[in-house]
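One structure, pasted below without further comment.
The complex appears here minus one protein chain, its other protein chains still in place.
On to chain A.
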Amino acid sequence: MSGMILTFALGYAQLVIAIAACLAGSRILLGPRAQDRVLALDTLYLTVMLLFLITGMRLGSVFLFEAAMVIAVMGFVATVALTKFLFRGEVIE
């Protein structure tokens, strides 16, 4: 019973978050301007991090959890670098 509930919930969450990642990806392709694409990339990072966490819960693996942590930090750095580039035209002044 308990296993069924959790398997259903985690499967549902995986599906829903995969759809959310696809939507964010579609904004990368569609986004009319560069800032839309940067924001979409940030959202994609966030959703994929959540997908890693949920898959890690489902498989009971610690490695996916650590990957999620790395993704969370990398996403911030990548977005700030891209934003800085849009803002100034160069990354390091």
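The criterion applied here is as follows: contacts are C-beta pairs under 8 Å (C-beta built on N, C-alpha and C of every residue); 3 or more make two chains touch, one makes a residue touch a chain; residues count from 1.
The rule is short, and it goes like this: contacts and distances are computed from a predicted model.
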item	value
Options "ATP-binding cassette domain-containing protein", "Urea ABC transporter permease subunit UrtC", "Inner-membrane translocator" or "Cation:proton antiporter": UniProt name of the undisplayed chain	"Cation:proton antiporter"
Contact set of chain A toward the excluded chain (per top definition)	1-3, 5-10, 12-14, 16-17, 19-21, 23-24, 26-27, 33-36, 38-40, 42-43, 46-47, 49-50, 53-54, 56-60, 65, 68-69, 72-73, 75-76, 79-80, 83-84, 86-87
